[in-house]
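A protein chain is absent from this complex, but the other protein chains hold their places.
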Amino acid sequence: MIIHGITIILFLFLYVIAIVIGRSRNLFAAVMLSGIFSLISACLFVIMDAVDVAFTEAAVGAGVSTVLMMIVLNLTSDRESPPVQPKVFPLLVALLTGGVLIYATKDMPAFGDPEALIHQSQTTNHYLWHSFEESHIPNVVTTVLASYRGYDTLGETTVVFTAAVAVMLLLGHVRESETPPKLINDPIALVGAKMLIPYILLFALYVQFHGDFGPGGGFQAGVMFAAAFVLHGMVLSPKHTLKAAPALIIEKLVALGVLLYAAVGIYCLFKGGNFLEYDVLLSHGEKPNPHGQHIGILLVEAGVGLTVFAAMLTLFYKFALRGKA
Amino acid sequence: MSNIIEHLPVLQIVVPLVAAPTIVLFRNSTLSWILAVLASWFCLFGSITMLNQINGGGEIPTYLIGGWDPHVGIVYQVDIANAFILTLLSGISAVVFVYARTSVRDEIPEAKHHYFYAALLLCFTGLMGMAITGDAFNIFVFLEISSLSGYALIAMGRNPKALTAAYRYLIMGTLGGTFILLGIGFLYMMTGTLNLEELSHAVPHYAETSVVRAAFAFITVGTCIKLALFPLHMWLPNCYTYAPSVVSAFLSATATKVSFYVLLRAMFMLFGAALIAQAKIFLSFVIFLALIGIFMGSLKAIGQDDVKRLLAYSSIAQIGYMVLGLSLDNADGLTGAIIHLFNHALTKGGLFLVMGCFMYRLNSTKIKDLAGIGKKMPLTMLAFTIGGLSLIGVPLTAGFISKWYLAMGALQAGMWWLLVLILLASLLAVVYIFRVLEAAYFGTPEKEHDVEEAPFSLLFPTYVLIGSTIFFGIWTEPMLGAARKSAELFLSSGGAL
Amino acid sequence: MNFIIAASSATHDASTIGGHGTFHYILIMALMMTGIYLILSRSNMIKSIIGLNLFQVAVIMFYVSMGKVEPGTAPILMAEDVPHAEHDGHHDEAHDADSHDAPPAAHSPDPKKDVELGAHTLDHSKKVTVGPTTSKVSKITYSNPLPHVLMLTAIVVGVATTALALSLVVRINEHYGTIEEDELEDKGVLI
Partner (left out) sequence: MSILEIIGSVFLLSGTLVCIIGGIGIVRFPNFFARIHAASVPDTLGAGLCLLGMVVLTCGLSPEQGYDAKLIALIIVKLVSIGIFIFVTSPISGHALAKSAYRDGLGVEPEDDAKSQTQEGAS
């Protein structure tokens, strides 16, 4: 199987970035490079046909992580003290793990080999050739995410909820910063943001509901909703965004998203099916009930979008409103 | 009522999972405590009914989540081992959540109570999810839920060192979790399925391939980080010492136990004897690690001045016992390991609850501050004594049963020298327990303690756990039967050596 | 750079690099090693968190490249695989079933039959010219959707862990004034 030239170039970029992150002592550069690392890996995902993963990695990996890290750099310090002495133990661990990994490649099926085992398995067979029959949704990833393995996604929404609760626990009490954050009255950025915010929100809605037909879904849409509010908070000041979306309401939305998801599952219980069995929704008894699946997946993705939006916004509030130590 | 029984496996997870966001929604401290207690009691009754159903020879039908077949969706196949661990988890949490009322009001600022209870419930949900699931990737998802809430809970300790302890635990825990994810990926790559049942049938076909061996290595190392086995234990002492007392009690009695269950499930069900048979040196290496863990943990415990840190190091030693039982790879040894998992959870949970009583009254658990406390807080000190005896493994206590089966397992495996080492390690336990007792009963405090006995709301749950170490020490049949059946299940599924 | 060169040449001489087909995985594994090295070697907490991110993105890349089928496209069913998408609402089940029944009979266990758990239907030896990812009816092969779903979870878990780690770093910085693990160890705070 030939390796595309572009893949080799992108991997070269990734190595260069990883090494520069390791060596550069300016943390600001390291954070920006980690954002670029995520973006280039998103490009690699597109080359490997994982469009949903690329979308999420770009939105969540490059977007949210980089913004949070930069705010934390602003709160702490963006200089790294010179390394005391080169540590041998980490290199040993890395090489040992690498050794086991490369030993593992001895019997691995070749990259992209259609006869590889996972492409032959019943699971893949069912997902690719029977998911449309059962849910009338072209994007197989959305069907698998929300319906076949919907329980995993419930667990994942709970992970986002846990992160929000954990950050509320740790940074909950907003310390009034001694030095009020200086208002950056930059009219040009303000006008630009005002022009962009409505389209970001519109595109987020498009992504939320387009998840059935193309790459998209709850996670990416939730992050983009939050990105619009974060942009507003960055350009004006987090206090203005608080007027638009008060922190208490947002905290309740985080909980409501998870409850919506679990409520859909429990409702299926009351309707006589198993947990998260959408076939019983709106059903008149026929087994593959695409309409029930449609409604179930729609509601579930809405729950995910709500939780992710509110959680990312809570993270931004808790970090941005934190007074400088 | 009947369909609740039928949906019991999934309700065990959904009820606490729904309770956590409801708590955050209502933001009221008392309501949060009530919801937490109700959720854990529901899970306790649920898992007891499941345990009785299976113990009575019944078979819990495979629960298809979303109504999909096993090779398409996620399923719960509850067997005796699942039910055993679930009962332990919900039992411990039922007691600890009742205890949490006064202890949390004393140690956590009022504004954060509901977040604290939500995080406690999420940790409980994550652990239950790991214990019950029949899908490999689902283990990783619930592992992350329990770990993330665990980090936040530990960081809530009053002492600022809790923050650095939580940070160190986060870095090592995430490294462990990602290793487990990598191991699951390798297994999926070679077998094309994520269902544990199908994996346990498919993996032996590929046991010789390097991919499955690498998967075995990554999953074992990842789980051992979470388990705090000897070389990977650095995070545990600080975490249990500086965490709030409720969190130390809850995590010490449940988190490492579920990781041990996952290790058991992986080593025996997934990889089975085919792989372990080839890795003879691996088993002896694990025995070697377990022994070092036991002796290093006990010796370090002797040298500690803070009783909570002493108990944390003793936890590392007790985990060494469990892994020792696992690596003996015979029925008695494995039964000893599983029943020790149960007994140690009760004992260590009870002892940390006692520490919570001291924290409530004296705001310190240092040995010099506990000097002469036996006179002022006799009931609390009595509870510590009983717990200490069970830790040592004195007859009539639960600790003795597990030491007994470990010894039988060692003899059956022909390693009589192991018997001597187990007894020697128990002596070390005697030393560090009596150091505390001697200070508490015979020590003379610098200034007279003006404290009175711990409140009833703290003492009653403590005595429930401490009493249960005696109860299960005498009436061993229910739990021991379940432990023996689980051991036989593990050995038979993997195929004994 | 040394360990990358060492890694790739250690087990594969130049000739089989492309041939054996796992060179792609070795490229990803070298990234994982870099990530682990960054986590453990750097004393600055934020650098360790970035290293954690790199390691998790590398594992995600490994999963995704496991799911890639060489001639395949993204697992979004194209027009001709979607039976009569423009049909007027109702589908006659009969027609629908036979035109898109299970893939080539050679390999198609009938999914509707209740799969007995014990028997494992796939065996490694049988080579099938047209894999299930290419249905004999449609010309298009698709990549495997399952790793993509799993990785959506892993990315969100990664961000949740990063957010939690950063809030810990902020709190530690407020108490101890530094985000360097070495300085914290000197203060006897971090063992």
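Points to keep in mind about this one:
All chains are identified by letter, namely A, B and C, in their written order; residue positions are counted from 1 within each chain.
By definition in this document, a residue touches a chain if its C-beta (ideal position, glycine included) is under 8 Å from a C-beta of that chain, and two chains touch if they have at least 3 such contacts.
Keep in mind that this is a model prediction, so the values were computed, not measured.
Note on the undisplayed chain: of the listed residues A:A189, A:A247 or A:L298, the one touching it is A:A189. Hidden from this view is one chain, which touches chain A at 23-26, 79, 82, 184, 186, 188-189, 192, 195-196, 199.
Definition applied: only the chains that are shown with their structure count from here on.
If you draw each protein chain as a dot and join the dots that touch, every dot ends up joined to every other dot.
For this pair, chain A with chain C, the centres built from the Cα atoms lie 15 Å apart. Chain B and chain C have Cα centroids lying 31 Å from one another.
Residue numbers of chain A whose C-beta contacts span two or more other chains: 101, 103, 105-106, 108-109, 116-124, 126-127, 149, 152, 155-156, 159, 162-163, 166, 170. Multi-chain contact residues of chain B, defined as those touching 2 or more other chains: 71-72, 137, 141, 144, 148, 151-152, 155, 188-189, 192, 194. The residues of chain C lying in touch with chain A in their complex are 1, 3-4, 7, 10-11, 18, 20-27, 29-44, 46-47, 49-50, 53-54, 57, 60-61, 64-77, 81-83, 85, 96, 100, 102-103, 107-109, 111, 115, 121-122, 124, 127-128, 131-135, 141-153, 155-164, 166-171, 173-174, 177, 179-180, 182-183. Contacts from chain A toward chain B in the complex involve residues 100-101, 103-109, 116-124, 126-127, 147-152, 154-156, 158-159, 161-163, 165-166, 168-170, 172-173, 251-252, 254-256, 258-259, 262, 265-266, 269, 273-279. The residues of chain C lying in touch with chain B in their complex are 32, 36, 39, 45, 48, 52, 55-56, 59, 62-63, 66, 111, 114-115, 117-118, 120, 122, 124, 146-147, 150, 153-154, 157, 160-161, 164-165, 168-169, 171-172, 175-176, 184, 189-191.
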